[in-house]
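Dropping the structure in here first, questions after.
Omission of a single protein chain aside, the complex is shown with its protein chains in their original locations.
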Amino acid sequence: MRRFSKEWMLVGVFIFLFALMSILSPDKFLSLNNLQSMAFQLPEFGLLSLAMMVVIVTGGINLSLTSTAALSGIMGAFALSIMNSAGFDVGLTIAVAIVVSVLTSLLCGLINGSIISYIGVSPILVTLGTMTLFEGISLNFTKGGAISGFPEQYYWFGNGTILQIPVPMIIFIVFIVLTYIMLEHTPWGLCVYMSGCNPLATMYSGINVKKVLLKVYLFSALLTSVSSVIMTSRYNSAKVDYGSSYLLQSITAVVLGGTNIAGGYGKVMGTVTATLILQVLSSGLNLLGVKRYIVDVIMGAILILILAINFINSNIKFKTKNKSHNSDSNSNLIVSLLETLKIAKKG
Amino acid sequence: MKQFFKKKESTILCVLICIIIIITLNNSTFLRPDNIIDMIKGNTVLGIMSMGMLVVIITGGIDVSVGAMIAAITVIVGKFMVNFTGNVLLAFLLASLSGILFGLINGLLIAKLKIPPIVTTLGTMSIINGAMLYYTNGTWINDIPESFINFGKITLFKVPDGQGGTIGIPIQILFFIGAALITWIILKYSIIGRGIYAIGGNPVSAERIGYSLDKINLFLYSYVGFMAGIAAVVHTSIMRQVDPNAFTGFELQVVAAVVVGGANILGGAGTVFGTLIGVFLMAAMNNGLILMHIPVFWQKIVLGIVILVAVSIDVLQRKRTLRKLAKVDID
Amino acid sequence: MDDKFVVSLKNVSKTFPGAKVLDNIQLQVKKGEVHALVGENGAGKSTLIKILSGVYQPDDGAEIIINGQRVRELTTISSVRQGIAVIYQDFSLFPNLTVAENIAISHEIEEGSKFINWSKIEEVAKKAIERVGGTISIYDQLGSLSIAKQQLVAIARALVHDAKMIIMDEPTSSLSANEVKLLFDIIRSLKESGISVLFVSHKLEELFEVSERFTVLRDGKYIGTYNADELDYDKLISLMVGRKLQFERCTGNKIGEPLFAVKGLSKKGNFKDISFTLHKGEIISLTGLVGAGRTEVAQALCGITSFDEGKIILEGKEIKINSTEDAVENGIAYVPENRQVEGLVLSRSVEDNIVLTVLKQITESKLLIKRQRKREIALNWIKKLNIKPSSPAIAAQNLSGGNQQRVVIAKWLASNPKILIIDEPTNGIDIGAKTEIHKLLRELASNGMGIIMISSELPEVLAISDRIFVMRKGKIVAQFKGGEVTQEEIMSNAILNQPALAK
Partner (left out) sequence: GNNAKTTEGSKTDETKTSDTKADETKTEDKKTEENKKYTIVVMPKLVGIPYFNASEKGALQAGEDLGVEVIYTGPTKADAAEQVKMLEDLISKGVDCIAVAPNDPAAITPVLKKAKEKGILVLDWDTPADASVVDLSVHQIDDAEYGAYQWDLLVEAMGTDEGEYAIITGGLSAANLNAWIDAGIAHAKEKYPNLKLVTERIPSDEKQQVAYQKALELIKAYPNLKGIVGESTPAPIGIAQAVQEKGLQDKIAVVGCALPTDSKPYLEDGSLDYAILWDPAKLGYLTVYLAKMKLDGKSPVDGEEIPNVGSIRVKPDGKTIIMGPPVVFTKENAGNFDF
């Protein structure tokens, strides 16, 4: 039960913040307009956070996330603008562009994944290298400029709506469900979690851990490419630094979502809720006209606060002697807590 | 141990030497004393901060708030100097104190609330940076007192600059050397230093033999803050102006230098020597690419590939020695 | 207070969330005695030790008297200062530090110095290593040592302290006969110099060899303290488990046709010229000293490491095994010797651990996991192997050693292997569980499975093997039929350098 509570507490925080913002600026925050615009903004970042999460669950990290997204967007954008100006059929152009985007991203994922799993270099080092490398390639292709000149119809992916629901949101939901199923309902997902906890024992059990890991980076790359398609469509262009500020933000969202930074634990629901929280905060505070810097301060404080609440929460649980199965560190924690409780009692 | 760590750093050292040779063959200016001195001076802030980052990384932690801390401290010290005095000693004192204070906050959160270091410092990064920018609105501080600027211009013993003239060693480099030395002594000769390695290797056992994780964490993150303070003053003494935005994205550079230098991001391993190699590798790459006249659009590609190749060779090398290692002595 | 006792514990209880692990325990260790603490897996021995060493705090009401003085609160450091040194079951060493540092660091801390005196560290470490008779270089990194050597280091570390009592939690679990002998010599010399030893082991012969008094725990409860002469083997067992148990030689089954053969397997620096044939329904043992290269052979056979030369033949056909995946596909299962690291994903549930080898069986149309099927399989094996607690959702790390081992075995049996390679199957497992595992192995063999058991524990080897291979320095040096050989014969082959008289 304890494991669920972390995620549900986040949901609680989300509801609280949502309600708070609604009360503070009822006419604006709850307007269809604002809800829609939040739903337009969330997906690109949400997808990147999911992409980061699957990697963090294996105990890795992907610093090349945003530069992969940029490179993939730029390649897709090239395809779009070249074929568009050459007068190809629009449907074909868009299809080719998306395929190019996805393939570029998968290639990036393949490079990351194979060096990490088959050579065995630690993820932070590999992605540090590829982050620079992909950015360099993007720069070399674009010379720093933006690629634009897309067909009108491409605009739809990032800006269209179906029954008032933004298209990117629909895409996002599809991929949330896909990621959820992949991680929590397939053998591959089980292997991801198992090897995130203990790759050696997983390998000893006859699982090809390297393949599992490679697939994680490929899956992460897939999510990245979807995000990049949405971004290029929303910004109607592609450029080397689009979304560069998402890198640390996505790590923030993932850890806020309860994922263990050391690997082995992390739920789709947690990460998605965390991105929702960040979105509501940023839009809500913007609507209230709070200075951007103060928004940063509040975000940082919320991050620490939520994790602190998590900590206190698990302590209260302990006091009421709920049956729980703690991880090693938690049991240490409980021991130390016991001590403090004891001291408190004596004193 | 000596042998083991030497082995761990030897690959990256070889890569550094190769790069130096390649650059020098292309442009002999690279090894000219004035270039070397400029290069080190330009990277003192990175170097000093890497020493702080090294100790946390050895314990398996990380501090991504370093950029925000340095920026905030440059502002604090800058404002102080503009409004009160350009006394160098006071500047260092104030900087160290504010750095230690920032670090203590990180340390307390990590030790007492058991929030993972990366999360804590992501949070404090955002808070410190936001608060500092709210306060300054990004405005530069220009009127740094003359006395402090003069301090920044001090050079020590002249050495030939390779062009017939002489060049002095800038005072900033001394601080870099000092930071490296102190860190080395702490890691090598102090009980707490061994505790840092012990925690990185096996935190549960470290507690069992009597180390207090909380105390060490408090010390560690304060130490990082202290280094940030020193780095901030050194930076201001070089730039003579304070730009509150000068350190965005700096944390990644620091982490990069430390991990490329062979420190294990999971904790347990890392040396001052290795980190120095990491810093020099980054510095040499940045410097050398321009000296070699490599077009700017290729520079990141080259840098990325060098990092990938360096770390891959390192791992392959270690794997091979491990495979060759005889486990059983057969008659 | 009674000055006879170094340590006297009374009314010690310990409650973990959800479980009372110790219930009113008492323990009194006399000065200069070797005191055995015995009990089945999960009886609470390690927990009691952790209380003594200050790692855990007991529940209220406990009375702890050390050296005649009542102690209010024990912390790790005050425990060391009171003269209690511990060799933990999991060693508690630092893999990233050198042997010298591992041995001497805690000494320095205890002395309260702020800086390190390297020459002193080396001196202290050297002395300690000499004392345990090791040939270990103090400059080696601990992580690069074998488990056996690490254990020696852990022992050496405990000796450094100016201890009044040394607690050893299963110190012999991965030591070879020679090293055990050495350890006992050390224990005797400690005793002579007035130092008490609290000794935990599941190897009863060892206990009787050195211990003077026994304290028996069962299910967290205190059963009693006995002098060695009051006890014999059977009585001790019945006190521990509440019933009678004994290693009985299980007679061999009808042995079927050849199942699996290894021909001329060699790997530089690991093993050489390994050849043997395993038949259906047969249990063969690979025995020898720790470090003879048995684990290396097993790992090569199941794709964890590679080999340079040789053939592996399964049911008459040569097979290639390049990965653990290949091994599983060919029906080869390997239960590794270090279950905490290699055998289990400790923080995941028992269920997840068990189904890891049978992912195909629990997926529907190769895509999604069928939760119900997964649960069924797990429950089935939990029941079959009597794993306790029987909840499939509990994390593996919360099980005691013996039950953890059962989970590993369950995982492999679930995959329905043709060949089971099992490395030190009963290492750190209590006598009751041991016999059950032996029975289980026998039963599996009688159903036609071929079993290769790697074990350093000779009584066990003698009890269940059909054939016994002795390895020494990477080679098979002797081969015996089960039941036709004595411990002494095997030992002499494992140790000596002259060719053995094979029967």
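Labels A, B and C are assigned to the chains in the order they are written; within every chain, residues are numbered from 1.
In this text, a contact is a pair of C-beta atoms (placed from the backbone, for glycine too) under 8 Å apart; a residue touches a chain by one contact, two chains touch by 3 or more.
No experiment lies behind these values; they were computed from the predicted model shown.
S.K.: For the full complex, can you list every visible chain touched by the one that's not shown?
M.R.: Hidden chain contacts in the full assembly come out as A, B.
S.K.: Just one of A:139, A:183, A:256 or A:277 touches the chain that is missing; which is it?
M.R.: A:139
S.K.: Among B:212, B:241, B:264 or B:317, which residue is in contact with the omitted chain in the full complex?
M.R.: Missing-chain contact among the listed residues: B:241.
S.K.: Kindly state which of the options A:79, A:231 or A:307 is in contact with the chain not pictured.
M.R.: Answering carefully, the residue with contact to the hidden chain is A:231.
S.K.: Among A:40, A:78 or A:175, which residue is in touch with the absent chain?
M.R.: A:40
S.K.: Going by the contact rule already stated, which one of A:172, A:242 or A:265 would touch the omitted chain in the full complex?
M.R.: Final answer for the missing-chain contact: A:242.
S.K.: In the complete complex, the non-displayed chain touches which residues of chain A?
M.R.: 24-25, 28, 31, 33-34, 37, 40-41, 44, 139, 142-146, 148, 155, 158-159, 231, 234-237, 239-246, 282-283, 286-293, 296
S.K.: Please identify, in ascending order, the residues of chain B that touch the omitted chain?
M.R.: Given the touch definition above, chain B has residues 27, 29, 32, 34-35, 38, 42, 45, 133, 136-140, 142, 235, 238-241, 243-246, 248-249, 286-287, 290-293, 295-297 touching the missing chain.
One rule holds for everything that comes next: only the chains that are shown with their structure count from here on.
S.K.: Which two chains are joined by the greatest number of C-beta pairs in contact?
M.R.: A-B
S.K.: Quick check: how many Å separate the C-alpha centres of chain A and chain B?
M.R.: Going by mean C-alpha positions, chain A sits 29 Å from chain B.
S.K.: Please output the residue numbers of chain B that touch at least 2 other chains, ranges allowed.
M.R.: Each of 204, 207 in chain B touches at least two other chains.
S.K.: Would you pick out the residues of chain C that each touch at least 2 other chains?
M.R.: If we look for residues of chain C contacting two or more partner chains, we find 55.
S.K.: Which part of chain A faces chain B closely enough to touch in the complex?
M.R.: For chain A paired with chain B, touching residues are 63, 115, 119-122, 124-126, 128-137, 139-140, 143, 248, 251-252, 255-256, 261-262, 291, 293-301, 303-304, 307-308, 311, 328-329, 332-333.
S.K.: So in the complex, which bits of chain C are touching chain B?
M.R.: 53, 55, 76-77, 80, 86, 88, 91-98, 100-101, 105-106, 108-110, 113-116, 118, 139, 141, 144, 146, 268-272, 291-293, 296, 473-475
S.K.: Would you mind writing out the residues of chain B in touch with chain C in their complex?
M.R.: Residues 1-4, 188-194, 197-198, 200-202, 204-211, 268-269, 324-331.
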